[in-house]
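In this view, the complex is presented without one of its protein chains, the others remaining in place.
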Amino acid sequence: MASVFGNALKVSIFGQSHSPAVGVVIDGLPAGFKPDFEALKRFMLRRAPGRSRHATARSEADEPEILSGIVNGATCGAPLAAVIRNTDARPRDYEGIRDIPRPSHADFAAQAKFHGAQDVSGGGHFSGRLTAPLCFAGGLCLQLLEAEGIVIGAHIASIGNASDRPFNPLGEETETLRRLAESDFPVLDSARGEKMQSVIDEAREAGDSVGGVIECIVMGLPAGVGSPMFDGLENRLAAAVFAVPAVKGIEFGSGFAGARLRGSENNDAFYTDGCVVRTETNNHGGILGGISSGMPILFRVAVKPTPSIALPQRSVRLSDKTNVQLTVKGRHDPCIVPRAVPAIEAAAALALYDALLSNEATV
Amino acid sequence: MASVFGNALKVSIFGQSHSPAVGVVIDGLPAGFKPDFEALKRFMLRRAPGRSRHATARSEADEPEILSGIVNGATCGAPLAAVIRNTDARPRDYEGIRDIPRPSHADFAAQAKFHGAQDVSGGGHFSGRLTAPLCFAGGLCLQLLEAEGIVIGAHIASIGNASDRPFNPLGEETETLRRLAESDFPVLDSARGEKMQSVIDEAREAGDSVGGVIECIVMGLPAGVGSPMFDGLENRLAAAVFAVPAVKGIEFGSGFAGARLRGSENNDAFYTDGCVVRTETNNHGGILGGISSGMPILFRVAVKPTPSIALPQRSVRLSDKTNVQLTVKGRHDPCIVPRAVPAIEAAAALALYDALLSNEATV
Amino acid sequence: MASVFGNALKVSIFGQSHSPAVGVVIDGLPAGFKPDFEALKRFMLRRAPGRSRHATARSEADEPEILSGIVNGATCGAPLAAVIRNTDARPRDYEGIRDIPRPSHADFAAQAKFHGAQDVSGGGHFSGRLTAPLCFAGGLCLQLLEAEGIVIGAHIASIGNASDRPFNPLGEETETLRRLAESDFPVLDSARGEKMQSVIDEAREAGDSVGGVIECIVMGLPAGVGSPMFDGLENRLAAAVFAVPAVKGIEFGSGFAGARLRGSENNDAFYTDGCVVRTETNNHGGILGGISSGMPILFRVAVKPTPSIALPQRSVRLSDKTNVQLTVKGRHDPCIVPRAVPAIEAAAALALYDALLSNEATV
Partner (left out) sequence: MASVFGNALKVSIFGQSHSPAVGVVIDGLPAGFKPDFEALKRFMLRRAPGRSRHATARSEADEPEILSGIVNGATCGAPLAAVIRNTDARPRDYEGIRDIPRPSHADFAAQAKFHGAQDVSGGGHFSGRLTAPLCFAGGLCLQLLEAEGIVIGAHIASIGNASDRPFNPLGEETETLRRLAESDFPVLDSARGEKMQSVIDEAREAGDSVGGVIECIVMGLPAGVGSPMFDGLENRLAAAVFAVPAVKGIEFGSGFAGARLRGSENNDAFYTDGCVVRTETNNHGGILGGISSGMPILFRVAVKPTPSIALPQRSVRLSDKTNVQLTVKGRHDPCIVPRAVPAIEAAAALALYDALLSNEATV
């Protein structure tokens, strides 16, 4: 039941890093929706490798083939299925890791669960490759949300100890978000961005990797979407975002910093211009009691450093239970944060569009 | 669909702060399980108010009545339903907040969603009162997990800027966890605990409130439980933990701090004594690829300061859209973190026991 | 996971025949709905025993207590929980059946599943008593459907070999359905009803029981509700209706009789008055491809004869695996069909209101 998400929408993601294909089935999309497939392709390109100097050289066409659900360019109410072929499969590179798990990869946990049956090639179903169908599905939801005036944007908030300026919690210009979406290395402050890229370069040169933080903003979500308790927007967004490999934390609004504050500092006073009600600050990150307040949704996601590094590491040979040294071969991103940005946007879009579709009515 | 949780287990929580009762239905418990109701009562008492100098004076009996699912002291395979009467209901205190929402409470978002139909008394279904049935259900799961050798413990990691020592990521003694479970103010270092309590006292004296962080550890969960993608342990734990009111962030293992590290620093090397495979460090918080690694599960939760403070605040009168000053009446916890500790343990127990029950087999 | 139903609505039913109470939690009702509790009580009274000469003498108050979800007489958006106390509990009557299962009751299957942990008193969770909370939940859905112009009615189509006239597949008058709802023994043709009641009387006098068929009609459901494949109206209605104890079959429209016909006989020609499109006949029972056609929904449900009979029967003593003779004690309905009528209406209302709430939109 690992790979199905949603209430009103059912998104079923499949594939492994080196299986014939990865793909997704989306059940519950409204009929009559005409996706902008060119825009979707541009969105998916943002997560594709080989795009910048920080990404792996493996080239993937990432050309989704629509198998069902679209007639004459529009959704027909039947499940939409799309597959993306894995053209650059190199299963040979990975066979050794079945016996010697790579530190901080899923190899060991998968072995414990599947007792050797798991696909180890390139991480199998745990691979970042699975963010391709996630971005396909999320990219469609982004378009559906945009048609409702809801825009999602994200930037690299920090790489290692180098950080961008944060989003204005009271809102960002749509233009700014569009500019971020077009950038290879989406930051708000380009000078800071240069410094952040240097941190990545240094890690690569050292045969090492580095983590970072992604900040995401959602503009235009009306107040009143979501639910208390288990189906709140925080629960749903978290459940979606942790599907992106390497994510290890999420915080909304002031988050962990807010936990150090007093109520008088962290509370967001309401005010009105006689028409709309807003808050003066946005420490609540646009969500109160699991329900949107009408202020921008704001959350930050911690992405761990890529576990694949060129440096030698200590591991265990499982077959004879001995301690060994391991050097992970192959080319790997020294930092996956830039490529994870669209995946976070996609996960957020899935969660929010599903919340919108399944929002209970009043009589 | 707000208040139902679980895959193999279905936990349905109901009630409002001042409805006749709060309660829970748990469907899918194994038959023949004999709960220790005395231990459950002690567990639930940890979240009850009026227990320490930091909690509200409202006294609640919190005596659950079992309506079904138990025969001769054991689960009979039918859904277990329990209700807890709300004996100290004071609906009058709250009627004003329908028109003037309290900053950083759910009042405004609920009004936007339910258009005035929502129960405003004491926060209605958004109240911390709902953690009583959550603790009932989670307390049963804690016992079921313990029967499998799995123990969950938590402590107050920080209050405002004052902090306890962290859990040893490689594991804590069961005795330490038991001591925490018996404490009114569960900390690992009692001297630091005194300082943390002073921070709460200062906030109360100032008519203010203060937030904090809870750290939770799970010992004994075997490797191989969980799933990749949407149903990973991080996704499930997050989806459960955000059901506890005031939680605004969660991080696993090194979390946000790990996002500042290099891979060579954050990776957890494997080693073996020829028998068991463990990691030298535990920055992964016991979860790799959504699946348990056999190391302790470790996560930290950010709890915002109680939004109810005695200080005057700015808000809006919704009926005529004017800006007003609001003073929240009634007695409120200056810090809910101590009472949230068992709720976090309960949410974690629900998520993990459900993951255990629904863990796929190999043939 | 046995006792939770619904997609947009989550209905969680609990209780055993002799537990302190039976009840239901309904999550996902629209907020602001004001149930007519008097009408609901009248509806529930239709399934209550002791009402006619054909029902058991056990008297049940069946007075539901609302524990949550209602404020000032209207739903507040939080889960609605209701409990009905079991006042006339006589657990002693049943203890013997743990060892000697009653033929065609659930006793033996429950023993095989729960290994003795199951509640045997009065059938435990398998009891017809559980149709009380089902009727509570379904009764609310009936009112919500009626507010949309959708009316559900049912009658006793046959008892043994004596049968009523069938519903007009093209529709019945609302007045007719109202009259059925007010009757102790709902039939369309009262003369035939007398004959059907005689069949029950004869069975009772013989210490025996008798089964029957219930026919249900749904008027006013607009075309376009439902889904193909697994979530079609037939799938949903069947999944709900088989929750009523003793139901062993369901057929839609011409059903099994239609399977004997040719296409030219069974096909329903379309026609129009220039305004509305209807079918000349209704062999499809108002459902095509899992989706409503706008014609009345029509289905028939087979109810087996009550397995509790006064006649001696052959069974097995499980403890020593010997063949024994068993005489079931206690008072039992010689025919539960009349009391099952509102339960079938309730199940249909749950399934259809849920289908309505979760019907996908077009853009």
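When the chains are written out, they are named A, B and C in that same order, and each has its own residue count from 1.
Convention: a residue touches a chain if its C-beta (ideal position, glycine included) is under 8 Å from a C-beta of that chain, and two chains touch if they have at least 3 such contacts.
Everything numeric here is computed off the predicted structure, so don't read it as measured data.
Among the residues C:Arg42, C:Arg165, C:Lys248 or C:Arg331, only C:Lys248 touches the chain that is left out of the figure.
Which of C:Ser68, C:Gln197 or C:Ser227 touches the hidden chain is settled by the complete complex: it is C:Ser227. Check C:Leu40, C:Leu142 or C:Ile309 against the missing chain and you find that the one touching it is C:Ile309.
For chain B, the residues touching the absent chain in the complete assembly are 7-8, 28-33, 75, 77-78, 144, 147, 228, 357-358, 360-363.
Against the chain not displayed here, chain A makes contact via residues 1-4, 8, 10, 12-16, 19-23, 25, 27-28, 31-32, 65-71, 74-81, 83, 110, 113-119, 121, 124-125. Taking the complete complex into account, residues 1-5, 7, 13, 101, 103-110, 112-115, 117, 125-126, 130, 158, 160-161, 203, 206, 208-213, 222-232, 234-236, 238-240, 242-243, 245, 247-256, 258-272, 274-275, 277, 279-280, 283-285, 287-294, 300, 302-309, 311, 313-316, 318, 321-323, 358-360, 362 of chain C touch the chain not shown.
One rule holds for everything that comes next: only the chains that are shown with their structure count from here on.
Placing every chain at the mean of its C-alpha atoms, the farthest one from chain B is found to be C. Mean C-alpha positions place chain A and chain C at a centre distance of 46 Å. Each chain gets a centre from the mean of its Cα atoms; for chain B and chain C, those two points are 39 Å apart. Within chain C, the positions touching two or more other chains are listed as 8, 28, 31-32, 77-78.
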